[in-house]
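A single protein chain has been removed from this complex, and every other one stays in its place.
Order as written gives the chain letters A and B; numbering starts at 1 within each chain.
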Amino acid sequence: MERIRRRKARMPHSQNSLSFSPEAKDVSPSVKENIDYIKEQLFHSDDILERDIYFDDRQGKLIFLETLTDKHLIIESIIKPLERAKVGAVEHVITSSGLEVGESLDKAISWIISGKCLLFLEGIPEMYVCETGLVVKRDVREPDNEGIVRGSHDGFIENLVTNLHMIRNRIENPNLVVRYFSLGKKSDTKVALVYMKNLAKEELVEEVARRLNLIPTDFILSPGFIGEYIEDDTYSPFPQLLYTERPDRTIAYLMEGRFAILTEGNPTSIIAPVTLFSFYQSPDDYHSRWMFGSLIRTIRFASFLIAFILPGLYISVVTFHPEVLPIELIYSVKSSIERVPYPSLIEAFFMELTLELIREAGIRLPTRVSQTIGIVGGLVIGDSVVQTGLVSLPMIIVVALTAISAFVVPSHELSSTVRLLRFPLMIAAAMFGFIGMTAGLFLIFTHLGKLETFGNPYFSPMMPFKLKGFKDTFIRFPLWHLNKSTKDSTPDQRNSEKAILGEGRK
Amino acid sequence: MNYSVKDKITPNQFLFFILQTQLGVGILSLAHQIHKDAKGGAWISVLIGGLISQVMIVIFWAFLKKNQASNFLQAMEKLVGKMTAKGLVIGYSCFYALVTVLELSEYVRIMTKWVFPETPVWVNILIVATAAVYLAKESLRVISRMYVFVSFLIFPLVIFTIFGFKNVHFTYPMPFLEEGWLAIFKGANLSFFYFLGYEAMLLTYFAVEGSDKGKLKAASLGNLLVTIVYTFTTYVCLISFAPNELPLVPEPMLYVLKSYSLHVVERIDLIFLSIWMVSVTTSVCSFIYLSSIGVAQLCKAKDHRKFVYWIAAVCCIGTTFTLTPHRGEMLDDFIKIISYGFVFGIPILLFIISLFRGRKR
């Protein structure tokens, strides 16, 4: 992919690569000429089909790509009506949902490759473009990677229209706006920007539209492509866009004044601007009672801290500050690490590496084989590694706890961030103990504090500190409480810190 | 360098900016230093020190309020003319840089004693300086947001201190007036330096949104919090150590924590040191930021970023020259003398000038 982009950068003139011929060509009265031209432009691809039509005393031809069109539809809406009527105006006879009359053959090419069916009639220098696209889609079902216990069990699919339907169906509100963009110079992927007109800030929408239009890439493989182009800070380890396959989650964010980007051919919607805490929320929180929901959230944040800090903490304790351990613990820890010849940093790296390997192996393999991996990883490696004296028992506990905690994060992106960030912290701990860890954490939090996504502080409501925002972050207040909490500020005060904190409004 | 809307901070953030700038290396050795003069009355000295700072804050506020402008340099230009104003800003920038050096050298001294006896000093300096510079190069708004966030660490700081109440004698500091009021005021004079940091008002005042009254309230509240924390820790140290023991312990706060253990964790002084390191970093960051802001205003630069790097580099190198005890003391004394000028003399002078100007018009 990288290669393609580079090549593109070197050839700025290939921008008009979709217009196949340099000079414009109009439809000729001769059917054969037209058909030959189209076939020529499509390099006589074998999936081009043509059919003879006799209508209004003229010889005609229907041409389409069999791989993109619904043949049934062609028969029902074009061939049958034409044969029944024999004479008349084509526009009135054809019952296809979309019908256009075109005169430029250049356009014909782009129509035909988007699944439309063209009709030429002898002696008429016009063509009729009928909507006959074939829609292949799978069933709507719950995404495996974002399962919840209670709540709606549908998820986005690879079809943009269906996805938009799911959103529209949930928000029956004239303020819901969908804007289409066509991205990728060569692939022309259809992308929809969805937002609530009355909730989302105007600058925000303009900014997203600007960024989307500036994407220079040739084709869009996944939403990650769009994400990497539109996010604010690519050099940050933290995810600044939220990816979800759940319509209910998407609309929840839409109703908070955020926007969503959906892509044709992909079930993932991109949501922004988000805060760090958005990644720790799950629709499940709102389906359980608020006390339990709060408890679960608190546990998730504890898991965040454990996954983040624990390995570093352990390393700094055994290499720098063993006196911190209470006396009962110190002897058992000591006796188990005495057998290990390596520094605890290497031990930790080795164990984390093993764990990531097991995880990576488990993802790609079919379920039945991955069970074997689990056994190999859990029993064989876990037990024998200690017996051989490669890794100490406390380290296994630490790494296992960290691994579990990292997977508690509802978002896959943030989970990877947490897993990644503990390595620098481990190095800092191995070099300077607690002091190194403090400095490392200070740097990370400073980074979080300065990170902004689409003009919104990323680490809100901690930085800037906003007590009201706590109602729906660390704990989940009862819903009637949340309804009173302030939404994002009015656009004209956007830059003032008071407005960001929601203090400006009276 | 002017403050755009994007740089402005709220009075609450201003409060914590003052607080975190004030709360620096001093907290560990405060009780020991003041006890030298004031003996059992050390906590009264600290209280008086806080009071003096409060008076100074009001004076600062009074003359900043009279000379509204978009930044400190402009305010001074209006008041005392272009050349003098520039001289003043240069003076303050140098002063802040010197304070940075003092904080860093004090930090290194304590760290070398308590946790890193073997580690080269430049590594110690680098750890703090990296963290401080990384924050100082950001806008005032980001810095203040961070300060509000790290201010949560004051809670464990105080809670740990409360744990220290296990083994105390309330009669140790008594009689409070053992050496008389003169000694107490001598102690107050010394404690005044531990409160330094509110002079950050001068350069940041015009970056705060809101009314003048709100700003004064914020600065005073910040100072009040620092006074409470300082008085409280001093008092805890006084009742934990016998009067003859305190002169032997240069960092009594750490010593108190070192001597008891919670069941989960022992050696709480290490955790305390880690938290303390954060407040040192924020102070260092503040002073580097203030110094670079001054230079940026002079150069009419749009951004203070590149000055941060230079000033930090100079300060770090400067610190390495101050690490022998003798030089450290010399620097300490020197800064004490010039801070009378910069924190007492000049502001009061400016205040008087602005009073007269106001009358003429």
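Convention: a residue touches a chain if its C-beta (ideal position, glycine included) is under 8 Å from a C-beta of that chain, and two chains touch if they have at least 3 such contacts.
We adopt the following convention: contacts and distances are computed from a predicted model.
Chemist: What is the missing chain called in its UniProt entry, if the choices are "Sarcosine oxidase subunit delta", "ABC transporter ATP-binding protein", "Molybdopterin synthase sulfur carrier subunit" or "Ger(X)C family germination protein"?
Modeler: The record for the missing subunit names the protein "Ger(X)C family germination protein".
Chemist: Which of these, A:I327, A:I363 or A:L467, touches the one chain of the complex that we don't see?
Modeler: Final answer for the missing-chain contact: A:I327.
Chemist: Pick out which of A:I94, A:M127, A:V340 or A:M463 touches the chain that's been left out of the picture.
Modeler: A:V340
Chemist: For chain B, enumerate the residues touching the unshown chain of the complex.
Modeler: Against the left-out chain, chain B lists 113-120, 123, 167, 169, 171-172, 174-175, 178, 240-245, 248, 255, 258-261, 267.
Chemist: List the chain A residues touching the unshown chain?
Modeler: These residues of chain A touch the chain that is not shown: 235, 317-323, 327, 330-340, 424, 427, 430-433.
Assume only the chains that are shown with their structure count from here on.
Chemist: Please tell me the distance, in whole Å, between the geometric centres of chain A and chain B computed from their C-alpha atoms.
Modeler: About 46 Å, centre to centre.
Chemist: Considering the complex alone, what residue numbers of chain A touch chain B?
Modeler: So the residues of chain A in touch with chain B come to 320-321, 323-326, 432-439, 442-443, 445-447, 449-450, 457, 459, 462-465, 495-498, 501, 503.
Chemist: Name, in rising order, each residue of chain B that touches chain A in their complex.
Modeler: Contact set of chain B toward chain A: 4-6, 8-10, 12-13, 111, 115-116, 119, 127-128, 130-131, 134-135, 138, 141-142, 145-146, 148-150, 209-210, 261, 263-267, 270-271, 273-275, 277-278, 281.
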